[in-house]
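One structure below.
Shown here: the complex without one of its protein chains, the others still in place.
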Amino acid sequence: MSKTKKTTIVLFSGDYDKAMAAYIIANGAAAYDHEVTIFHTFWGLNALRKAESMEVKKGFMEKLFGKMMPRGVDKMGLSKMNFAGFGPKMIKKVMKKHNAMSLPNLMEMAQEQDVKLVACTMTMDLLGLQKEELLDDIEYAGVAAYLGDAEDGNVNLFI
Amino acid sequence: MSKTKKTTIVLFSGDYDKAMAAYIIANGAAAYDHEVTIFHTFWGLNALRKAESMEVKKGFMEKLFGKMMPRGVDKMGLSKMNFAGFGPKMIKKVMKKHNAMSLPNLMEMAQEQDVKLVACTMTMDLLGLQKEELLDDIEYAGVAAYLGDAEDGNVNLFI
Partner (left out) sequence: MSKTKKTTIVLFSGDYDKAMAAYIIANGAAAYDHEVTIFHTFWGLNALRKAESMEVKKGFMEKLFGKMMPRGVDKMGLSKMNFAGFGPKMIKKVMKKHNAMSLPNLMEMAQEQDVKLVACTMTMDLLGLQKEELLDDIEYAGVAAYLGDAEDGNVNLFI
């Protein structure tokens, strides 16, 4: 009797390329029948933001953070060679040329494969992000839930 | 008979937000009775620096490094949206507002929970850091000791 394998990824980074790496590994692991969780925390939460601005009540600082941070993966920059937004455009063009899946597609695929997408509630508070601003069908949890998953994980990564 | 679970974190980064993530996970794991080690290497060593300047003998380059690197977590910047030091101020304000623990408090809590704080001796040499400059009650070790802990670890992260 073999046990289901588990992969957990903490997505801390808000960079397009790192989020791509996280979702490629997650989709790969799900294809191998792993139970997969991506725990989005700090800047990684931005990957879960809806593209449109939502009407939510916020304090001044939370509004400021909200404005400065990218709304969703398509607004995110690269960890290297970002060149004020030119880098991501290049990468996306090359990906299209090579028929590679875009990050929004990788995220859809992850949801179809039942990868558990979790938003870290503690850092949502810190950055002033509210549930209305994040994608539907995700889960909300804290570090305890993450550790519960990770302590039985076969592959645990911090990205 | 259940074995004690183990969490090991390599803290390579010298960013305030990444160090926060490391110490939040470490404290969480310790609360779940994991044996926890944070192995501070490269820029992560700066988290262990005392705030005050210490009288130690150093070569020219080591002095230069010492001056340019932050003395302790309160001087560290953010990995994103640092804005020449304004970002960390904002984050600290929001943390206070939400009654979140500051990084120095998280570090104290970790020590009270017997999280093993280790300074990597090899990179201390490289960056010219001496024991007198680092916090008391920490341990000193190299990559071999890290691997000894990590190879039995349930959760191993590189931050």
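We just call them A and B in the order they show up, numbering each chain from 1.
The rule is short, and it goes like this: a residue touches a chain if its C-beta (ideal position, glycine included) is under 8 Å from a C-beta of that chain, and two chains touch if they have at least 3 such contacts.
Keep in mind it's a predicted model, so treat the numbers as computed, not measured.
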Hidden partner chain, touching residue among A:5, A:58 or A:131: A:5
Which residue of B:69, B:101 or B:138 touches the chain not shown here: B:69
Residues of chain A (touch criterion as defined above) contacting the omitted chain: 5, 7, 17-18, 21, 24-25, 28-29, 31-32, 34, 79-81, 90-91, 93-95, 97-98, 100, 154-159
For chain B, residues in touch with the removed chain: 10, 12-14, 41-43, 59, 61-62, 64-65, 68-69, 122, 125-128, 143-144, 146-147, 150-153, 156-158
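Throughout what follows, only the chains that are shown with their structure count from here on.
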Size of the rotation, in steps of 5 degrees, that lays the CA trace of chain A over chain B: 120
Length of the line joining the C-alpha centres of chain A and chain B, rounded to whole Å: 25
